[in-house]
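Each remark here refers to the structure printed beneath this line.
Every protein chain of the complex appears in place save one, which is left out.
Note that the chains take the letters A, B and C in the order they are written out, and that residue 1 is the start of every chain.
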Amino acid sequence: MNNTDYKVADISLAELGRKQIEIAEKEMPGLMAIRDKHAVEKPLKGVNIMGSLHMTVQTAVLIETLTALGANVRWASCNIFSTQDEAAAAIAKAGIPVFAWKGETLEEYWWCTERALDFSDEKYSKEGLPGAAERSLGPQMIVDDGGDATMMIHKGVEIEKEPSLLEKDYTRESTEMQIFMKKLKEAYEAHPTRWQEVAKQVKGVSEETTTGVHRLYQLHKEGKLLFPAINVNDSVTKSKFDNVYGCRHSIIDGLNRAMDVMIGGKTAVVCGYGDVGKGCAQALAGQGARVIVTEIDPICALQAMMEGYEVTTVEDTLGRADIYVTATGNTDIITLDHMKKMKDQAIVCNIG
Amino acid sequence: MNNTDYKVADISLAELGRKQIEIAEKEMPGLMAIRDKHAVEKPLKGVNIMGSLHMTVQTAVLIETLTALGANVRWASCNIFSTQDEAAAAIAKAGIPVFAWKGETLEEYWWCTERALDFSDEKYSKEGLPGAAERSLGPQMIVDDGGDATMMIHKGVEIEKEPSLLEKDYTRESTEMQIFMKKLKEAYEAHPTRWQEVAKQVKGVSEETTTGVHRLYQLHKEGKLLFPAINVNDSVTKSKFDNVYGCRHSIIDGLNRAMDVMIGGKTAVVCGYGDVGKGCAQALAGQGARVIVTEIDPICALQAMMEGYEVTTVEDTLGRADIYVTATGNTDIITLDHMKKMKDQAIVCNIG
Amino acid sequence: MNNTDYKVADISLAELGRKQIEIAEKEMPGLMAIRDKHAVEKPLKGVNIMGSLHMTVQTAVLIETLTALGANVRWASCNIFSTQDEAAAAIAKAGIPVFAWKGETLEEYWWCTERALDFSDEKYSKEGLPGAAERSLGPQMIVDDGGDATMMIHKGVEIEKEPSLLEKDYTRESTEMQIFMKKLKEAYEAHPTRWQEVAKQVKGVSEETTTGVHRLYQLHKEGKLLFPAINVNDSVTKSKFDNVYGCRHSIIDGLNRAMDVMIGGKTAVVCGYGDVGKGCAQALAGQGARVIVTEIDPICALQAMMEGYEVTTVEDTLGRADIYVTATGNTDIITLDHMKKMKDQAIVCNIG
Partner (left out) sequence: MNNTDYKVADISLAELGRKQIEIAEKEMPGLMAIRDKHAVEKPLKGVNIMGSLHMTVQTAVLIETLTALGANVRWASCNIFSTQDEAAAAIAKAGIPVFAWKGETLEEYWWCTERALDFSDEKYSKEGLPGAAERSLGPQMIVDDGGDATMMIHKGVEIEKEPSLLEKDYTRESTEMQIFMKKLKEAYEAHPTRWQEVAKQVKGVSEETTTGVHRLYQLHKEGKLLFPAINVNDSVTKSKFDNVYGCRHSIIDGLNRAMDVMIGGKTAVVCGYGDVGKGCAQALAGQGARVIVTEIDPICALQAMMEGYEVTTVEDTLGRADIYVTATGNTDIITLDHMKKMKDQAIVCNIG
C-alpha cells in the first residue's frame, strides 16, 4: 500500500472503526457468506472497483468483501455529511484507498470522487484482468449511489468530444455545477482523453437510488449511456426491505437524534405512502404517534385508509400536526407557505 | 332428578349443547383444575347455590363445576336475550334445574328468577349443610350478575315488613317495575315470610357488574344489606381481562354478526377509554379501522393520545365516522340529536 | 319476467334480502358510481351476461348494476354452500333469473350452472346486440369465479367434436367428474351443437381466482382457449385489497362463527405469508394472538420476520399451537400426520 493514498478525517479513529466493523459483520450474514464461499477462488481478482456510496460502517463490510474476493477498490462517499469517520479510518488503515470525511465542502466532494475514479497508480496495472492488453486507468465496475461517479465520466467524455462546453457561462447555474465543471476542466487539461479511456474500460455500474436510475434510463433513451447499468433500486430486496424496514428504523432514530422530543402522542403527517412511507407510518404508530397520510396515488391512498390512517391533504393538517415526514421522492411537497401555517416548532423532515 | 323441574326452549338441543360444553371445558382450564382438585372432597356438598347469570355454554361449565363440588344448583339467566338454548337444554338434561330461554318476556324473566330462588323441594332439605337445624328454603350462596336475584330478596323482605307497599300505585313506574311488584305480590300471598326466611339463610352473594356492585354499596351505606356481598367486578382478573380482552373479542364478533360490513378502512369512534374502551379500540385498530376516542377523564384521554388515537368530542366526529361504540357504562353518550347528524348507515352500538 | 325462471331456497326471503342489499349498496360506492354514470346510456343494453360467482348480498349489488346498465343477466353460485338465500330471493323477485341456494348437491350445482348459461328464452332474442344476425343462445360475457362456467362450455365443445368422450369410463374419476359428464351428456343429447354455438358468441370471460386463472393460462398454452379471458385475479385491487384486507376481515369472522373461542392469547400458525397470509397474520395479531408463520418463499419469510413474527416449520409448531390457518393456495400443507401431533382441539382452517 501507498500509505498516503487516502484522505480521511482522523486515521487514529481506525481502531474504533474496526470494532464497529466487527460488530456489523455479524449483522450482515449475506456478505459474510459470500466471503466464505468465494475467498479462496477470488472471482474479482484484479478487478478495479470504484464506489461512490455513503462511507459508513456497513459500507466498510461491503468494501472488505470486495477486496476479500480479489478486487482493487477505491472509494468515495456520495454525500458530504454521511461519512462515519471511524469507518473511513479503518478502511484507510487496512490499505484501501478511501477519500471521505464528514463535512466535506462541494469542492472536496468532487475532488474525492475524482480521486476514487483514478486507478492509474502502478499497482493496478500489474494486477490487471487476465489478458488485459493495457492497464486500466479507471474502474471496471462502479458501485454508484445517486449516479455522481457515472455522471462525472459521462460529462467528462462529453467535454472531451466538445471542449467548448468548458467555455460556456455557468454563473447562472447552481454552485455545485460550477464547481463540478471546474473540476472537469482541470481533468481535461491534465489528460484530454482520460474519461474516454476510462469509459471504454467500465464493464458496468450498479445504481441504488430512484434518482440515479432515472438519470440512467434517460441517458439510455437518448442513446448516450456509455456502459451497461444494473438497476439495484427496483429489486425486491431493496424496495420491500431497505425502503420499508430500513426507513422504519431510521425515521425514529433520525427524529430522536435530531430533535430529542417524544414521538408518542404527537400527530405525524407522512407525505407519500409508497414503500418508504409505509415503513415510516408503521414506525411512528409503533411509537404512539397519531399518523395522517397524504398521498396522490389512489391505490396507495386506499391502502393507508385500510391500515387505519387518516388520509387527507397537507393543507388540511396545517396547524394540527407536530411532525411532517416527506417520503415521496419529489420536491415541493412541503412549501414555505405550508410552513408558515404549521404549529410552532413543527418538525419537518425528509426520508428515502 | 325431578324431570320437570326446569324450563328451557327445547330439551332436544341438549346433545348439541353438550358438545359445545365439552369444547368450552378445554378453554376454561381454571374451572377444570378446581374440579380436579376438589371433586373428591366436595367442599360445596349440600350447599344451595342460585345463579342469575347469562345461561351460556361457558356458564354451563361453571354450573357443572359447582355441582361437581357437591352444590345443589338452580339457575336463571340475567338477561332475556342472552340464553344459548342448547346450553340450557344440556344443563336441564344433566338434571340441574334451569329456567332460561332466549327471548323471555319480562313476566317470564321474573318467573324464572323466582323459580331459581326456590330450593323448597324435598331433595334439598335432606342434603342440607351439616348441622343445619332446618331445611333451606332458598340459596346459601348467590351468583348474581346485575343484582336481580339480590334485589328480589331485598324487595321481598321490605314488602313482608311493610305489606302496604304492594298497594301503592305503580302505574307511573316502568313496565318492568309493575311486573316485578306483581310477582312479589303473588309470592307474598303464597308465603308471607318467605323472603325473610330466605335472606336469613344466605351466606353471601357475588356480584359481577358495575351496576350491581353500585346497588350493593348503596344498600350497605343505607344499612339495608341483608347478607355479605363479594365485589367480583373490581377484581383484576375481571377488570383487566374480561373487560379489556373479552370486549376486544366481542366488539368485532358482535359487529360482524349484526352488520356484516367490513371494519377495515372505516372510522370508528370509541366513547370512553376505560378498560372496555381500551379493548375495543385495540380490536378495531387491529381490523384496520381508524379509531377516534372520546373521553372525559383526563388520565384516560391522555392514554388514548399516547396510543396514537385522535381524541375529540362526539360532536366533532358527526358526519365523518362510520361506527360508534359506547363503552362508558353511562347513558346519554349518544343522543337522538347526535344520530340525526351522523352519516347515513352509521352503526351505533354499546358494550361493557 | 317469466316468474318461474329461477330457483332459490325461499322466495319469501326477498324482502329481508332487499334490506341487506340496500345496506350493501352504501358500502359499495364504486359500483353505485358506475350506475349513476351509465344508467341512462345503458352501455350493456341487450348484452347477455352469465355469472358463476357466490350468490351473496354483495354479488346482488353487482348483478343489479349490470342490469341497470342494460344487460340480460343469469346467475348461479360457484360454490354449493356460499349462497345467501335472502340475496338470491331478492334477485329472483327483481325478475332476474338466478339458480342458487345454500346447500346444493353436486347434481344441483351443475344443473344451476347449466341453467344460468341458457339464454335461449324468447326474451333475449328480441333484445339482442344491435346488428346481431342471430339470437344468442348463451352469454356474450361470463363473470367466472373458479372457472366452472368456462369449463362447462369448453368441455361441452370438446364432447360435441368427439362424442366418444361420453362413452369413456369415468367410474374411477371423482364423483363430481361423473356428475359433470352426465350433465354434459344430457346437454349433448338435447342439442348436439349447443356449446359450439354458445362458445362462438362469447366475447370474453373475467376470472377471479388463482386456480381459475391457472386453468385459463393452460388452455391458452395448449391453443384450446375458445374466447378471450380477463385475469381479474392479479389486478392490484384484487391481490392487495381483497386478498389482504378481505381476508383480514373474514379470518376473524369465520373463526368466531365456527368456533366461538377467544382468539386473544392463543398461538396461531399462518401457513403462507403471501397477500392472504399477511392479512390473516395482521388480524390474528390484532386480536391478541401470538402469530407464527410458515413460508417457503425466502422473500415472504423475511417479510414475516421483519414484521416480528416467529418463522418456522409446521412440524416445529405441533403441540404448541392452537389455531392453524392455511393461506397458500396449495394442498398438503397440513397433513393427517400433522393433525395427530396437534394439541387437543386445535383448530385447522383454510382461507383464500
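Throughout what follows, a contact is a pair of C-beta atoms (placed from the backbone, for glycine too) under 8 Å apart; a residue touches a chain by one contact, two chains touch by 3 or more.
Nothing here was measured: the structure is a model prediction, and the numbers come from that model.
Trainee: Which of the chains on display does the removed chain touch in the whole complex?
Mentor: So, spelled out: the chain left out of view touches A, B, C.
Trainee: Hey, which of A:Met177, A:Met262, A:Ile296 or A:Met339 is the one touching the hidden chain?
Mentor: Answering carefully, the residue with contact to the hidden chain is A:Met262.
Trainee: From the list C:Pro43, C:Pro163, C:Gly265 or C:Gly319, pick the residue that touches the absent chain.
Mentor: That would be C:Gly265, which touches the missing chain.
Trainee: With respect to the chain omitted from the figure, which of A:Tyr245, A:Tyr273, A:Tyr309 or A:Tyr324 is a touching residue?
Mentor: Considering the complete complex, A:Tyr245 is the one touching the chain left out.
Trainee: Looking at B:Ala190, B:Ile299 or B:Leu336, which residue reaches the missing chain?
Mentor: B:Ile299
Trainee: Hey, which subunit A residues sit against the chain that's not shown?
Mentor: Spelled out for subunit A, the touching residues are 20, 23, 26-27, 57, 245-246, 248-249, 252-253, 256-257, 259-265, 282-283, 285-288, 344-345.
Trainee: Could you list which residues of subunit B touch the chain missing from the display?
Mentor: 236-237, 240-241, 244-245, 299, 302-303, 306
Trainee: Provide the residue numbers of subunit C that touch the chain removed from this figure.
Mentor: Touch with the absent chain occurs at residues 264-265, 285, 288-291, 302, 305-310.
As a working rule, only the chains that are shown with their structure count from here on.
Trainee: Kindly work out which chain lies most centrally, taking the average of its C-alpha atoms as its position.
Mentor: Checking distances from each chain centre to the full centroid gives C.
Trainee: Which two chains does the highest number of contacting C-beta pairs join?
Mentor: B-C
Trainee: Where the CA atoms of subunit B average out and where those of subunit C average out, how many Å apart are those spots?
Mentor: Chain centroid spacing, subunit B to subunit C, equals 43 Å.
Trainee: Averaged over CA atoms, how far is the centre of subunit A from the centre of subunit B? Could you give it in whole Å?
Mentor: Result: the chain centres lie 64 Å from each other.
Trainee: Which integer distance in Å separates the CA centroid of subunit A from that of subunit C?
Mentor: 48
Trainee: Hunt down the residues of subunit B that sit against at least two other chains at once, touch-wise.
Mentor: 264-265, 285, 288
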